[in-house]
Every structure is written in C-alpha cells, then in structure tokens.
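Apart from one protein chain that is not included, each protein chain of the complex appears where it belongs.
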Amino acid sequence: MQTLLFLILFPILVACLLLFVKRTTLRYAVVALSALVIGGASIYLLMRYAFEGAVYFAAPSEAVSLAMVAIEMGLALFIVYMGAKFRNYLAIVLAVVQAALVVYLETTFSENLHAVNNLFIDQFSIIMGLIIGIIGSLIAVYAVRYMETYHHHHPEVRDRQKMFFFVIFIFLAAMFGLVFSNNLMWVFFFWEITTITSFLLIGYSETEEATKNAFLALVMNLLGGVAFVVALIFLAATEATSGGIDLARVLASSDAAIVLIPAVLIGFAGITKAALMPFSSWLLGAMVAPTPVSALLHSSTMVKAGVYILVRFSPVFAGTFAGFSIGLVGGVTFVVASAIAISQSNAKRVLAYSTIANLGLIAACAGVGTHMLVWAAILLIVFHAVAKSLLFLGTGAIEHRVGSRDIEDMEGLIVRMPRMAVMMFIGIAGMFLAPFGMLISKWAAIEAFVQVPFGLVFIALLAYGSAITVFFWAKWMGKLIAVTRNQEKVEKGFFEEPWAPLYIITGLVVATVLLFPVISSTLIEPYVLAIYGVTARLAEANVAIMLLMMALLLILPVSFTLFRRSAKHLPAYMSGRTATTDLQFTGSLGLTREAQTRNYYLAEYFGEAKLFLPGAVVCTVLILASWVLAGVAL
Amino acid sequence: MSTMAFLKRSPWILHYDASSCNGCDIEVLACLTPLYDVERFGIINTGNPKHADILLITGGINAQNREVVENIYEQIPEPKVVIAVGACAATGGVFRECYNIVGGIDKVIPVDVYVPGCAARPEQIIDGVVKALGILEEKRGKMAGAARTKEEARHAEQAGEST
Partner (left out) sequence: MTWTWLIGAVLFLVLAPVIGGLIAGIDRRITARMQGRVGPPILQPFYDVGKLFEKESVVVTTAQNFYILAYLIFIALSGALFFAGGDLLLIIFAFTLAHVFLVLGAYAVHSPYSHIGAERELIQLMAYEPMIILAAVGLYMITNSFYVVDIAVSTVPAILYLPGVFLGFATILTIKLRKSPFDISTSHHAHQEIVKGITTEFSGSTLAQVEIAHWYENVFLLGFIYLFFAWNPVIGIIAVVVTYLAEIFIDNVTARVRWQAALKSGWLAAVLGLVNLAILSYMMLGGA
C-alpha cells in the first residue's frame, strides 16, 4: 500500500516543489529526477503486485474523504469564479448543480458512503499505473525543454511555467489516484481533478481561442461529472443491493439490473472524458494547448481514464442492450472520426481524430464486454498510449524545427531530420500496421465480435474503419519518407535532452510488440481470467508469425547496404521536361517553376462539415438509447 | 551476367512524336492493331522512358523539343536503341527548311536505325524494330562485357591491395 500512496502523494510533493523553481536547468533536474522515481516506483509496483491478483487496502477514510469534499467545493468555487470572469454561465450552472448534488449525496446518504477498502490494485491498475508512471513522466521530462522553446517562439504568451508544471504533476497524482481507488467517491474526486487540470492546461496561452476551448472542455467534462454524481447518488440509495460506492462490491453485485443504471451513467461520464462523439469537439479544441499537454492529457493518459472506467464496468455491460448501445457509440465514433482524419492536414488534428477513433474502438470493446473484447480493449489502451505519445511529442519537436505542424510541410523529413523521421515512421507504423500493437488488438477485436450476437454491426464498423485508417496514416508516412533533394538538414541544434524521451518511447513502441506475449500472459490474461473465469489469447503460432514479421522488419533495413550505390541516379520523369533534382523545370514563357505534390484530403467526401453532424446525431441517439435500455431493464 | 538474352524477346518501345505531321504516328499505331499485332514479338508500347528499351521517334527535331528528346533519351536505362521513323526523323524531311527545324533526330542523339518513308509503312517500321533488336543485343553484350571487365578490375585491385 505504501507504493500506492507514494505514487499518489509524491507527485503532489514534486508539484509543490516546482512552484518555487524558476530556472529551467534546475527544473529539468527536478522533473527528470522525479520522473525516474515515479517510473521506478511504477515498475516496482509491477514486480510487487503483478502475480498477486487484486489486492485491497483499507487506507484512511474519514479525514481524507472530508478533505476531498472540501477540495471539490473549492474547485466548484474556482469554476464559478472563472465562469464569471469569462462570462461562461453554462460552466457556472453545471459546477453549481454538481456541487449541490455532492452536498445532497453527502448529507442524505452519509451512512452509505463507506467503502471497506478505499484503495486496491490489480493487473489492470498496474497497466494503467505503468502508462502513467513511465509514459506520463517521460512526457513531463520532454515538456521542460519544450516549454522553454515554446516561450522562445511565442514571446506574447505570459510565462506561467511554474503553474504549468505544478498542474502537470498534480495531474499525474490524480491519475494514479483514479486508477488505484476502489472507493467510487475517490474515483470521482480524482476524476474532477483531471477535468480541472485539463481546463487549466488548455487555457495556458490565455488567448481568446484557448480560453474558449478550455471552457468547452470544462463544460463537456462537467456534464459527465454531473452524470457521475447522479450515479453515485443512485448507488448510495440502493446500497443494500448494488454495493454502494465500493467498486469491487458494485462489480460483484448480483442485481445486474440495479447496477446497470449507475454503470450507464458512469459510462456516460466516460464517454465525455474519452471525447467520443458527440463530445469530440472538446478534444479537437484542446489541441491549442502546448504539445506535451496534448500528448499527456489528451492522448495517452487522461482520456484513457474515460475508457478505463468503461472497461472496469464492462462486466456489467456485457450481454445487455444498454452496453451494446454504448459499444455502438464507440464503434460509430471509430468510423466517423477516422474518416474525418482523412480530410485533416494539421498533424495535431489528425492525431486528435485518430485518438478519438481509437478511444471509440476501446469503448466499443468495453461496451460489448465479452472476455476477449476486454482483453483487446486493454491491449489497445497500452499500444495506443505508447505510439500516440510518441507521435505527439514528435510532432512537437518537428514543429519547433520546421516551424509548422502541417503534414504537407513535413515532406522530405527523412532528408531534413532523418532520426526524427524514423521515429515518426515507427510511431505511425505502431498505429496501423502489422505486426505492431494496434493491429493486434483490432485483429483480436474482429475475432471476438464474430462470436457475439449482432457482432456483425461491429465487424462492419471495424472493416470500414480500419480501411480508412490505412489511408490517412499511409499518406502521412509517404510524406515523411519522400526523398526530396537540396533540402537543408535541420536536425542539429535542437536540444539534445528532449530527444531522450523520444528515443525511449520509440524503443517502447518496438518493445511492446516484442514483449506483447509477456504483457498479455502476465497482466492482461490473469485480469480477464479473474473477472470472467475464462481468458483470451492469440494462438501461439500466430504470435510466432507476428514476431517473425517484426524480426523481418528489423532486419530489412540492412538491405540498404546491399543496394549498389553505383546505381545511376536519374531525376524523376517529368514528361520529358528537363527538371532539376528538386523538380524545378522550365515552364512556358521561360519561367522556372517547381513541381509540387500534395496529398489527397478528399474533403468533399470526408470533410468535418460533411461527417460531424451525422456522426454526432447517431451517437447522441445511441447514448439516449443506452439510458432508456438500462431503464427498461430495471 | 546472363547470357539468356531476354532483351530481344521483350523490347518495350517509347514512341515520341517530335514534330511529325502525324502520318508516321498513325502508321506506328497501326502496328499495334490486330492486322500487324507487334505484341506477337513481345513488343509493348510503354509511355514511360524508364521502362523502355527502344526510343522510336517520328518527325524532325525543332527548337522547342530539342531538350525534351535529349531528356527522354537520357532517362532510358541502358542498353537502349533509337529508331528514327520516316523522312523527317531522318533528315527533317519536307520541313527541313523551316525556320524552327533543327534537322533529323541524329542532330541531338545518336540514332541506330533509320526507317525511310513518308509516311513509313507499318511493315517497314516492324522491320526497323527487328533490326534494332540485333543492335540492342549487341549493346547488351558489350554492356555485360564492360561490367565484367570492370568487376574483374575491381577484384584484381582488391587482391592487389590485400597482398
């Protein structure tokens, strides 16, 4: 238990310390050191608890719970203040409603708000802990140098780095708390903290757009928060049968119909946090935040809290129409968000849409909730966190060197920033190619959906969705590796330190594939086994083939040395026009022109304007349907 | 390398109209029609110099396309041959006195086979291609020989270095 408490409390300590650190070098030292400690502690957690199954801890309750309520009230006041300052009355209304509901809950059902064990850990929590502890702290390390350069590039933005890193570490603590809490009141508390930290970090640059988007994120997440409290009230009111606010008891409850209602409400909170449609707009808006924020909160960890809670409740969803409906929200989001990603040329927006799409896929697995799907969902969480954080950090590094985050401007990156390009290449491959992680999970998901009644709907969504996914990733990859000529190499001179996290995460992308059988057998399979009594895994022969493919991919670059360097180099064919190697040619009237290539974005067919509304409408209907279905089941 | 000589069984042609009156071009295309069907000999009309073995040009060189002909010729991988089809391609033909005409194809790039006629008849064009195959084969032999000598020289050099 000490490790759990340490992981929650230590980042808070570091956060407070960072409030007083002004110099970048010192800050770097503090952040790097604490990242090492946090990463080490999460690995210790793995070694200590990996083989123990679920372990519960009583942990101090009364005082802590009281403090949490006090902090929640304080946060509500803060939101009211900010809402008044920026005239966002919807945020005020939601914060007040939520606070009122919490007070109601605390006063009316105070005797029902006791969990036997407040903290717990099982294999799923370990996985989440590793993601937060390793990926999260690496991103924090990267952020130090990034923010320095950021302020260099944006002198107009007020330097609030002390606040920035304070919030980042508070966020890490909250995430640890969220995944280790067995008391749903605690989960809710940490949930609200992540909402606030997200709000603060999105609004970091204090521009009008940033503030607007920060409030958008706040309002949507508060909406989820309200649903969460309602679920808590319901649970407290039906404590006898549902198990109250004790997560383990709720999940073990024999009255499935009673538990389904809070599960759907908490699922709704998960949907808002995971930015599934129709709430996807807040995540897109959040892209105005500095890139490390996008990587940490809006891709690899915070939004994962949304799907974490969905996966936690998936035994409750399994086999119910309400769960199926929630799964469909995810499935539709997967297809629509992937399709919209085709039409985007801004790298961060592509990443955002792809994140939404993948969270949708995880939600689809969690909503349907058979044992194989839960296995696939957890794998998706792992692989997505690793590969996506790499892509975000890479995009940030490229933006600082190239001066643009447009994919078209990344053309020929393999010439200009070869190391960066290779890392991005691996990251993108991790998102959609065999034998990398995401694909393993999609594969498992297809195999699982086949065995589910009406699973064909999901198969269809997956089939179209993954075809679309191939298109937008491959064309980005193509841009990166186009061998352009006469381009200046701009890799040198970038700070060396930010590269270290990038190297490590790149290594992790490859390592997760190589180690995936181990990850699956030591962490995911026991978890699934403990809950469902059966477990899922890929056939050993297939695993061997995947490893063979990975080995081939690692060996193939050696072939570069075999190609004759003496091969004659000719410029590209330009219909007989004499062209220089950088595609300059003499056009009509003797003018020198440059041939340029641009990717297809097919906005006419896959544009945001065309697809967002239908997707949002369908998902809204499905969410409402999930409530109705849960109600009917009661 | 190989002594199999697949080259003459699979000549791919790039047809370029320099400044022809289209008379010869129609005859070149006639070769592809069922009546003459040059695909019988493995001949394919590709649109891409990087895939071609034979550059078949109709019409004479003019000031505008001079660079283009040079560029296309340059882009065809070795071994390659050039066939000048028709009187204009050989000498500039009836247009030779025009202010913009440079002359026959051989003013710019080396020509291996000349097919006479105005317009050249399909039979003659096919005949010219078959003749070109011999030259193509000869060039391939030379190229392979040169590569071998070069390779041997390199080996000898390495051997010399190591001793």
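By letter and in written order, the chains are A and B; residue numbering begins at 1 in each of them.
Quick note on the criterion: contacts are C-beta pairs under 8 Å (C-beta built on N, C-alpha and C of every residue); 3 or more make two chains touch, one makes a residue touch a chain.
Predicted model, so just to flag it, every value in this text is computed and none were measured.
> Among A:33, A:100 or A:450, single out the residue that touches the unshown chain.
A:450
> Tell me which of A:116, A:252 or A:470 is the one touching the absent chain.
Once the missing chain is taken into account, the touching residue is A:470.
> Give the residue, chosen from A:24, A:112, A:149 or A:484, that touches the chain omitted from the document.
Here the residue in touch with the unshown chain is A:484.
> Out of A:259, A:439, A:528 or A:629, which residue would touch the omitted chain in the full complex?
A:439
> Using the touch definition up top, pick the residue from A:25, A:108, A:404 or A:597 that touches the left-out chain.
A:597
> Mind listing the chain B residues that contact the chain we can't see here?
Against the left-out chain, chain B lists 1-2, 4-7, 9-10, 32, 34, 37, 39-42, 44-48, 50-51, 53, 77-79, 140, 143-144.
> Touching residues of chain A against the unshown chain: what are they?
Given the touch definition above, chain A has residues 412, 414, 433-435, 439, 443, 446-447, 450, 453-454, 456, 459-460, 462-464, 466-468, 470-471, 474-475, 477-479, 481-485, 539, 541-542, 545-546, 549, 552-553, 556-557, 559-560, 563-565, 567-575, 583, 595, 597, 599-600, 605 touching the missing chain.
Going forward, only the chains that are shown with their structure count from here on.
> Under the definition above, what is the set of chain A residues touching chain B in their complex?
568, 570, 573-574, 576-578
> Spell out the part of chain B that touches chain A in their complex, as residue ranges.
16, 48-50, 65, 67-72, 74-75, 77
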